[in-house]
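Removed: one protein chain of the complex. Kept in place: all other protein chains.
Just so it is clear, A, B and C label the chains in written order, and each chain counts residues from 1 on its own.
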Amino acid sequence: MTDFQPADPQWEARVRASFDRLGIMKTLGARLGKIAPGSVEILLEYNEGLSQQHGYFHAGVTSTIADSAGGLSAYSLFPVGRAALSVEFKINMLNPADGDCLRAVGKVLKLGRTLSICEIEVYSQRQERESLCAKMQQTLFQVAART
Amino acid sequence: MTDFQPADPQWEARVRASFDRLGIMKTLGARLGKIAPGSVEILLEYNEGLSQQHGYFHAGVTSTIADSAGGLSAYSLFPVGRAALSVEFKINMLNPADGDCLRAVGKVLKLGRTLSICEIEVYSQRQERESLCAKMQQTLFQVAART
Amino acid sequence: MTDFQPADPQWEARVRASFDRLGIMKTLGARLGKIAPGSVEILLEYNEGLSQQHGYFHAGVTSTIADSAGGLSAYSLFPVGRAALSVEFKINMLNPADGDCLRAVGKVLKLGRTLSICEIEVYSQRQERESLCAKMQQTLFQVAART
Partner (left out) sequence: MTDFQPADPQWEARVRASFDRLGIMKTLGARLGKIAPGSVEILLEYNEGLSQQHGYFHAGVTSTIADSAGGLSAYSLFPVGRAALSVEFKINMLNPADGDCLRAVGKVLKLGRTLSICEIEVYSQRQERESLCAKMQQTLFQVAART
């Protein structure tokens, strides 16, 4: 799925544990999807508590799962004892996020010692159909993890 | 506070009603702060359900209240029967969002018939101190409101 | 190369004529590369007059050819009598732009009646090797063309 070699053989357990520490993911009801070295997916089913004024997913909600999909994509490649902090991101809303479920897929574009760059695509799923509803570019900073 | 004249004398009631339709604001626990024509403030007290892996406010949460502070700032200037959709935004995290409360303040930079541009500053408050923790630039699209 | 059908059978001549009206492209020495409906390439050979303080291509120069590669990619799909204006863009510099030549490749992510979204990759070429040095996300506004 990606060309990256994880620095830590335990990368998958580490990604899952990091996701579990994200309080906001429980609040939103998000869950991990497919994960691979350098590419992490987050899924989020719709409920009214995630909506903007027209009943769609709020752009901030879309951004929240995209931001973590990107952060965990980079984190999956980091050595043990490191963490990923979001420096900045930019997101375009391409189509209404009006589906039953969102699927955010992160991908590392550049893995650096200090900065890593990801892009994240978010798809809106309704029944059998899926459309690209948002795209993010994101910069991450690698820091020592807090224990 | 701003130089803008609202097109609708009932702008304040309209902004409050629009905020109340944002399901995600209830989920996060956010509330409206000061509002003026072209500038809307959103406040959010910390709880563990809003956190990233180190216990700070998640960048997506910061983005969510910033996005709505900007959207409502533009919306406050729109004529009756119109709504603001986020086209895109970009946010820089300047300092850790490690306070007890976040305060997002929107400001309209350009009000256009189709597109409006806002900037939003987010402050992290701890006891008496406040620091700028994030800044967003945002593009909004003016559409007919759904009733 | 792309799934898009151009609205105008004369799209290629129109893209070439539009490129020729861009005064800055002559100033920089940029030229059109491959063009397809929804995807336009711009090439730029290095000279010292394009440099930042370390002698690499200046990030603004990289942005300039990326912005026009994106704008022309969308324009190639527009009906006759329309033009593309840049609303905003965001660019990440992934690797030093230290090659002999830059190659910017635009791609339309979303073609809309009013707004279109493109992404643009910029590659730095040195002898036989090429590396991704920058990536842009861009929003364009479709307006009536000036004659």
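Just so we're on the same page, a contact is a pair of C-beta atoms (placed from the backbone, for glycine too) under 8 Å apart; a residue touches a chain by one contact, two chains touch by 3 or more.
Keep in mind that this is a model prediction, so the values were computed, not measured.
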Touched by the hidden chain, restricted to displayed chains: A, B, C
Residue among C:43, C:61, C:77 or C:108 touching the omitted chain: C:61
Hidden partner chain, touching residue among C:50, C:74 or C:105: C:50
Chain B, residues in touch with the chain not shown (by the definition above): 90, 92, 94-95, 109-110, 117, 119, 132, 135, 137, 139
Hidden partner chain, residues of chain C it touches: 18, 21-24, 26-28, 48-55, 58-61, 63-68, 83, 85-93, 146
Those residues of chain A which, in the complete complex, touch the missing chain: 87-88, 90, 114-115, 137, 139, 141
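Rule of thumb we're sticking to: only the chains that are shown with their structure count from here on.
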Classification of the chain A:chain B interface as same or different, half of numbers criterion: same
Relative orientation of copies chain A and chain C, as a Cα rotation angle in degrees, nearest 5: 180
Approximate Å spacing (C-alpha centroids) for the pair chain B, chain C: 33
Averaged-CA centre spacing for the pair chain B and chain A, given as whole angstrom: 22
Junction residues of chain C - those touching two or more other chains: 90, 137, 139
